[in-house]
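One chain of protein is taken out of this complex; the other chains stay put.
Up next, chain A:
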Amino acid sequence: MAASVAKSRSLPGLLAQAALVVLVLALPLALDPNGYALFVATQLGVFVIAAIGLNLLAGYAGQVSLGHGAFIAIGAYATALLTVDHGWSFWLAALAGVVLSALMGVLMALPSFRLSTWYFAFITLAFAQVFEKMIVEWRGLTKGFAGVVGVQPPSVFGHVLDPAGVYWLVAVIAIIGFWLVNNLIRSRFGRGFVAVRDAPAAAQAAGASPARLKMLAFVIAACFAGVAGAFFAVQKTVVTPDDFTAEFSIFFLLTVVLGGLGTRWGPVVGALVFFLVPELLTGLESWRMMVYGAALLALMLFAPHGLVGAARSLFDRLRPKQTEPAAQPAETVPPEAAHVERPAISGLALEVKDLRKSFGGVVALGGVDLSVRPGTCAAIVGPNGSGKTTLLNVVGAYYRRDAGQVLLGGRETKGLSPQQIAGEGLGRTFQTPRLLGELTVLDNVLLGAYRRERASLAGTMLRLPAAASETARLRAEAMELLAFVGVADRADDLASETPHGHQRLVEIARALMGGARLIMLDEPAAGLSMTELDRLEQLIRRILALGATVVIVEHHLDLVASIASHVTVLDRGVVLASGAPQAVFADATVMAAYMGERALNEQAPGQAADDAATGDVSRPRPAPVEGA
C-alpha cells in the first residue's frame, strides 16, 4: 500500500511518464497565450515545485514544516527586490533567493534538530508567523503593504520570455525537480530519510546521522521553496504581504497531505486536485480554514497516504490475488539458505571496564566488566531489569556512559556517536525489530550499507553511472545476504508484512550489510518458534564461522549454553558471575538470582552440568543494592 523506495521500472510506466511529460510541455499550444488558463497552469507548476520539496521533508524525512510559505516568500521577495530595485538579472536574483531561503532554513532548523520532531514543526510555524509580521513592519526593506511591483520575466539568450515561455521554464524545472528528488528517494539518502522518520535508532545503527539527514532534507526543501518563490514573483509580477499569510503555509501542507505524504506522485496529484477545488470553494471563502482543517484531519485519520495511497490500496484490493506466498507456513526454510559463501570477517574484540550508568537514582550499570575475544560468542544473561540492554546501549553510545571504558578492537570509543561507532564495525539488532515497515525487506538490508556507499549527493540525484553501478553492486550483495540469513524469497515484500521471525533475520542481514565485525544481538530468540530458533542458532554459528564477534543478550539459556563460549550474568547492574556456560549455569547463586530459589530444585539448562567445576566461575564481590 505504501510507497516502496525502490520500485522496479516497468515499460508501461515509463511510457506513461513520457506521455505525461509531452502533454505537460505541449499544453501552451492548446491555450490562449495571454489567457487565464495559462496563468493558472504556470501557478500550478510553481506550487508543484514547492510541494515536491515539502513532501521530501515532511513525507519522507518526517519533519513537518508548518511555515513553508515563509521560505517561498523569501525566494519571492529576494527575486522581486533584487530585480526591481537593484537591476539584477532574474537568474542571479533567483539564485540569491534560493541561497537565502536555504540559509534561513538552516538557521531555523539548527536548534530543533537535536530535539523531537514537533519542535521543528513549532519553530517553522512560529517563523512563518513572525515573518508574516516582519514583511509588513520592515517597510524600509519590503515596502510594507504596498509590496514590490513590476517584476519582469526572465530572459533566455537575450529573449525576454512571454507567458508561454515562463510556463515552459517552470514546467521543465518542475519535471527536473521531480526526477532529482525521485532519484534521491531511491538512494541511500531516501532510505536514511525514512529511517529518521520511522526508526531513528535503526538509522544510527546503520551508521546514518539523523541530524545530518534532517538538515539535508530541510536544505533541499528550502531550496525548492526558494525556486518556487522566484517564479511566484515572476508569474504574479507583484509581491505583497497578503500573498504570504499563515494560510499560505497551511495550504501547502494540505496540498502535500492531500496528494499523499511520502508518496512519489503525492505532491503532483495534491497540487492538481487543489487547483480544481478552489473554484468550488469560492462561495465558502469565510469557511476556508475550517474546510482546510477538516480536510487535514479527515485525511490524516482515514487516508494517511492521501489520494495516491488510497488509490494504490484500492488498486491492490481490486487486483486479482495471485499465488499468495503467505499460504505456505512462514517457517519453511528455503533449500539454498545454507549454501551462500560469504567473505571472511575479521572480528573485533570488545573490552568493557568498570562501566557505569545511572538513570536518576537508579543504577542500571554499577561497574560492569566484560571481555570478548575476536571471533567468539559472548552471552549476557540476567533477570529483567538487570541492565543487559542498557549495557548494549552504552556500548553502542545510544546512552552516554557515566564512567568506565569501552574499547572496540582495542580503541576507546568515548566521544563517538552511535553512527560513528557503527562505522567502526559495530552492528546490532533491537529487542523489538526496528525495520522500516513501509520499505521492502531488500531496502531494509540496503539501509545497512548507508555508510559504505561512496556516491556523492549530486551523483545520486543525477543518477551518474558510477552511482548507478554502485547501487547495482550493493543490491546484489544485499540479495546475497538475504539468502545467507535465509529470507531471500521475501526480498520484495514490505517489511511490515513479514513475519516476526523473519524480521529478526532481516535485522541481522542489515547489520552484516553494514560490514559489522562485531554484532550485538538483543534477545534474538524472543518470540521465535522451535524451528525458527534452530535456524537462528545455525545462522549465528555460520556468522561466527566467518570470523565475526557476536555478543548476545538472551533469556533462552539452552541457546546460550549451546553457542556461547563465555557467559556473563548481570544482576541489578553488576556482574554476578562470568565464565564458561557450563560452569556458570551450575553455580547455585546464579540460578537463585536468575530463576528464584525454586529453580534450584530443578535442572540447570543445557547439559546436566552438576559435575562442572564451580571453581572456574569468577565471582566478583556481592552486588551492592542501590537505588531501591
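Convention: a contact is a pair of C-beta atoms (placed from the backbone, for glycine too) under 8 Å apart; a residue touches a chain by one contact, two chains touch by 3 or more; residues count from 1.
Here, contacts and distances are computed from a predicted model.
Going by its UniProt record, the hidden chain of the complex is named "Branched-chain amino acid ABC transporter permease" among "Branched-chain amino acid ABC transporter permease", "TonB-dependent receptor plug domain-containing protein", "Tetratricopeptide repeat protein" or "NADH-quinone oxidoreductase subunit F". Checked against the full complex, the candidates A:Val22, A:Ala37, A:Val136 or A:Leu314 give a single residue touching the omitted chain, namely A:Val136.
Taking the complete complex into account, A:Gly293 is the one of A:Gly13, A:Gly35 or A:Gly293 that touches the chain left out. Of the listed residues A:Thr240, A:Asn393 or A:Gln503, the one in contact with the hidden chain in the full complex is A:Asn393.
Taking the complete complex into account, residues 58, 62-64, 66, 107-108, 110-112, 114-115, 117-119, 121-123, 125-127, 129-130, 133-134, 136-137, 197-198, 201, 246, 250, 253, 257, 261, 286-290, 292-297, 300-301, 304, 359-360, 393, 398-399 of chain A touch the chain not shown.
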